[in-house]
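Shown next, in structure tokens, is the structure this report addresses.
Note that this complex is displayed minus one protein chain, with the remaining chains in position.
So, subunit A:
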Amino acid sequence: MAEITLKGLAHSYEKTPKGAADYAIRQMDHVWHQGGAYALLGPSGCGKSTLLNIISGLLEPSEGDVLFDGQRVNELPPEERNIAQVFQFPVIYDTMTVFDNLAFPLRNMNTPEYRVKPKVLEVADILELTPLLDRKAKNLTADEKQKVSMGRGLVRDDVTAILFDEPLTVIDPQLKWKLRRKLKEIHERFNITMIYVTHDQLEASTFADKIAVMYEGQVVQFGTPRELFERPAHTFVGYFIGSPGMNFMAVEYRDDQVMFGTQPLPVSEQMKHAVASAANASANDISHNNIKLGIRPEFIAISSSEVANSVPIQVTSVQDLGTYSLLTFKLNEQTFKARLPEGHPPVSEAAFAHFDAAHVALYIDEYLVEAGHE
């Protein structure tokens, strides 16, 4: 059983880091609870794999602590942590059969052979590898190999967490889906913490109960897929989650109105106050002059005629994506995306957009500020 806690963790590959840019992981605190299915989501180079390697012990963090059940394990090598890791490219022992591959971690721990066999057969059964047990691992397909490397993590009784580093990269799309379901099944069957690194939001949300979104070496939001969609805590989350991502407008407070360039925006009273106080606070501080409103494409309604609280827009294109249409429009020289439900009446080039006030979010310095809690 392990609860993995990261305390004040930071890592740099430089010996003497100068400034934030040298850090692959910036100062962060995080807790992974026992038995959870987590995803670590972020673009390439955001520090996901670094974080994973720190948890498994392949890397020693330059600052902060890694705690397993409250015990500091910074200096413990991977072989002394009860953790398994599955890599992007399947790692298998070429010359061994599938059986020997699965038995390898057990044999390395000098497990008596009469206990190795039932365990290997059990894991092979779960992973549907039983017919392949006598085959040489070298001649398997990529997805079978990846299952073998997962299996090596599952055979050990002492494993309390399995870390996956983009494990489905080399797998064919149809098989990806099957393997993902297999993972989910394994998670439900064993009480194992699973952390799954990916840059694919669909993969993350189908696998995980909670997703940690990483951006520039920090976890910017940790929440359920729904939370990430509905209340992105950071502009990056808004932009990265959802397809297409959130629309952002840099706004100012002028003449008692929330202005997006020259266009006054119809927002709720609450939002107006929040923007006003933010603008007020930043008036003396140039570094804080960063106020944005965000709205998801799903919550923009488009109509050809003017309705209450709408703004005039310039439609540039409509793309039919089957179950919905993607509409691109221009407002104040900036490109926006809106999602039109199936069967939406065609819109003219000069149309009107209505932002659903309940779903307009306020970001100050890229971070979400709950309007109304001011």
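Some points to look at:
To be clear about the criterion, a contact is a pair of C-beta atoms (placed from the backbone, for glycine too) under 8 Å apart; a residue touches a chain by one contact, two chains touch by 3 or more; residues count from 1.
The rule we apply is simple: contacts and distances are computed from a predicted model.
Per its UniProt entry, the chain excluded from the display bears the name "Sn-glycerol-3-phosphate transport system permease protein UgpA", taken from "Carbon-phosphorus lyase complex subunit PhnI", "Sn-glycerol-3-phosphate transport system permease protein UgpA", "ABC transporter ATP-binding protein" or "Cytochrome oxidase subunit III".
When you scan A:42, A:105, A:217 or A:232 for touch with the missing chain, the hit is A:105.
The residue from A:11, A:48 or A:152 that touches the chain not shown here is A:152. Taking the complete complex into account, A:85 is the one of A:85, A:193, A:282 or A:325 that touches the chain left out. The residue touching the chain not shown here, chosen from A:96, A:250 or A:369, is A:96. Remark: the residues of subunit A touching the chain excluded from display are 53, 56, 58, 77-79, 83-85, 87-89, 91, 93-96, 104-105, 108-109, 134-136, 138-139, 149, 152-153.
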